[in-house]
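Only one protein chain is missing from this complex, and each of the others stays in its spot.
Moving on, here comes subunit A:
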Amino acid sequence: MAPIPTPEKEKLGKVIVIGGCGFLGHHIVDLLLEAYKCTISVIDLRTTRNRRPDSDNVQYFDADITSLSSLLPIFEKIKPHIVIHTASPAAIGESSESKTKLRNEMYRKVNVDGTQCVIEACQKTGVKGLVYTSSASVISDTEADLINADERWPVIPAKNQLEYYSTTKAIAEANVLAANRSLASPSLLTCAIRPAAIFGEGDMQLIPGTLAAYTDNKTGFQLGDNNNLFDFTYVRNIAHAHLLAAYALLVTTQSPTAPLDHEKVDGEAFIITNDQPVYFWDFMRAVWKAAGNDKGTDHVWVIGRDIGLVLATLAEWGTWMVGKDTPFKRRIVRYSSMTRYYDCSKAKRRLGYRPIVSLQEGIDRAVGFWLEERKTAGEKKGQ
């Protein structure tokens, strides 16, 4: 794997990372500190977790992105050149309808309204480049396969999108891209990064979810035939792509001529993967293995996709009738038996993107972190 960007650190000027205490955000802050010359400010709802030590000179601001009045003073004070907007609530399916409604309301508020505030703040304070963390799920309706999909694939319109989270990400992405060289502020350049299935240290979804199956001794099931290729992307590669994009935007603003269409970064969306699609269950097994599982596949029961869907429906009804929730849902069956991998050539061509951490290395780091966390949690309990 290639070493981190260049020996000569690239300059990014003043950077604000929104959501810089979150999972992806704090990895972006780490990489900025390691590989770029810049001054870093972080905006987050709460800036208590994932903080860098004071010696790193990262400034932290508590603010709510859904309120422009809360954002503007910080922007005016910092006068950032680059804004990287990664803040987004975690996408989790909810059991009850009322909970789902509340959660959807939050998705809309943070992803759509919040992003709109960020765009306005950028426009009002002369920001040069805005990089938005979108999601590769904007082109997935959660049911149909995505086979080697690239940026030519259509964004799923709201009426066909079964995951409301993805709808809100898609709306926000469209707004961000529309703000590129817009009439309101022609000097602002924007682009969007669409990561595919992010995982890494501090990840709250993929790795803990996968390892829960291991600790609960549920490694003996396989839904679907496991011929479905899937992209899982290590968080640091995604952070790397964000910074390449930010740098490209800065270079574009400094260039006297507009870029050619086939090398344009501003106004564009980029799918980012580890460029190593694997069979879905192989990834799960590799994660379990990294956590210490020494089993092969002899004990595994293969449940076909269709039978899995029927069983999941029964399980959902059964548990609903007794007023409980089941982790075994149709959504899970579909997800684990669908093909969903991408072609990230556009990012390679235009951003010079190459993954800097391999999938195996990423799994080892992520699981190592999780094991460490669990150990400290266990020790705390033991005290």
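Points worth noting:
Everything below uses one rule, namely that a residue touches a chain if its C-beta (ideal position, glycine included) is under 8 Å from a C-beta of that chain, and two chains touch if they have at least 3 such contacts; residues count from 1.
Heads up, the rule we're going with is that contacts and distances are computed from a predicted model.
Candidate names were "Protein odr-4 homolog isoform X1", "Squalene synthase", "Ragulator complex protein LAMTOR3" or "uridine/cytidine kinase", and the UniProt protein name of the unshown chain is "Squalene synthase". Remark: the omitted chain is touched by one listed residue; of A:227, A:253 or A:313 this is A:227. Residue in contact with the omitted chain (choice from A:40, A:58, A:121 or A:149): A:149.
Note on the undisplayed chain: of the listed residues A:57, A:160, A:187 or A:253, the one touching it is A:160.
Considering the whole complex, the residue from A:286, A:303 or A:351 that touches the absent chain is A:286.
Residues touching the missing chain, restricted to subunit A, are 145-150, 152-154, 156-157, 160, 226-227, 229, 276-279, 282-283, 285-286, 288-289, 293-297, 341, 343, 359-360, 363 (touch as defined at the top).
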